[in-house]
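With one protein chain held back, the other chains of the complex are shown just where they sit.
This part shows chain A:
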Amino acid sequence: MSVRTGTAGTARTTVDTLSFATAGSVDDGKSTLVGRLLHDSKSVLADQLEAVERASASRGADAPDLALLTDGLRAEREQGITIDVAYRYFATARRRFILADTPGHVQYTRNMVTGASTAELTVILVDARNGVVEQTRRHTAIAALLRVPHVVVAVNKMDLVGYAESVFAAIAEEFTAYATGLGVPEVTAIPISALAGDNVVEPSAHMDWYGGPTVLEHLETVPVGQDPATRAGRLPVQYVIRPRTAEHPDYRGYAGRIDAGTFRVGDDVTVLPSGRTTRISGIDLLGEPVDAAWPTQSVTVLLQDDVDVSRGDLIVPSAAAPALTQDVTATVCHVADAPLTVGHRVLLRHGTRTVKAIVKDIPSLLTLDDLSPHPHPGRLVANDIGRVRLRTAEPLPLDSYADSRRTGSFILVDPGDGTTLTAGMVGDSAAGATACGR
């Protein structure tokens, strides 16, 4: 392995990775779009296609049903719907892709939240015959709340509306106005037919009036990667490495993955929540000493002083430490079957730290159809999105989700059985602020 710092000027030899998610109502053709993307980008191998052809024929279909490429569970194939997120991997010469193929059904909104939480782009499908419907608004709101940087609206089934520009234009306009109102920074509208393959990978021969990119072209060229390296440093401590061997009797390293910022040997740092300050005396990048490290490298940091540091602590630059708080206000999506109620005692997991917390208030529930706030619902049930106020047993170094998707997010966990209850985003969100009546 050759890992060195400071060797500027080496040409970039590898391609980027784009993580993206798909969303859309049941029967909008999401699985078909994903199947088409995989198939037409030649990411489906012969044995997979043969299995799909065999399964399609045994179901009495005349053509291979590309949705069968992705519906991986018995229950999904039986019902013809996607129940849970599936992750797909494909690559073109320009980029590698991790696709979170998420369900459209309202009952599985939480699974869309799962897919969107790590996505840099969301493709929302709309059936050209039906236009923007309730589920479209719901998925757009979730993409906005989770701050997915890029949103694509793919107006599907254009073949069934005679490839009419006016149909596409009306839907694109309505969708863009809605998404922009939610604070989505960038919307791209593309008219497609996933079934026929128009504008998915190959440009359509039926829509001369459209001059934009195909879905794949857009995925290949959209700019990726915010720049977490320029933000204030955040290193959650995962594990303390203490070999206590003859070779390394005194080695004590703090292992973690850098969430944000640049850490350099010699930096003055503060350990939170204790607030103790010290200096970085060394950084090991998986066994190789380096001068500096960046997101999202997994590193081991050595400190000059023998301060008390353990799993759950956060190492930050002394000059840019976040405030500590025990009162958390957040937009949340409730993901468990059992409801979340005021007075509920939970565990809050932020970074590598888990603390006890209590639900002090649920000021509002977001009505996703029209984004109107419903005040003081008293509880949130599965797939609800709302505002929550929590009090934690110990102070936490929280960033706003608007500043950082990594250090501004948390989950609530049931202390009894360990169920993941709720996904939380700290602070105000553009959509949350308007929608939740703040």
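Everything below uses one rule, namely that a residue touches a chain if its C-beta (ideal position, glycine included) is under 8 Å from a C-beta of that chain, and two chains touch if they have at least 3 such contacts; residues count from 1.
By our rule, contacts and distances are computed from a predicted model.
A chain of this complex does not appear here, and its UniProt-recorded name among "Cytochrome c oxidase subunit 1", "Paraquat-inducible protein A", "Lactose ABC transporter permease" or "Sulfate adenylyltransferase subunit 2" is "Sulfate adenylyltransferase subunit 2". In the complete complex, the hidden chain is touched by one of A:133, A:161 or A:255, namely A:255.
Considering the whole complex, the residue from A:39, A:88 or A:218 that touches the absent chain is A:88. Within the full complex, the residue among A:22, A:70 or A:331 touching the omitted chain is A:70. Across the interface with the omitted chain, chain A contributes residues 1-17, 45-48, 51, 55, 69-75, 77, 83-89, 96, 98, 110-111, 113-114, 117-118, 225, 227, 229-230, 238-239, 241-245, 247-248, 251, 255-257, 284-287, 290, 292, 294, 296-298, 311, 335, 347, 349, 352, 405-406, 409-411, 413, 417-420, 423.
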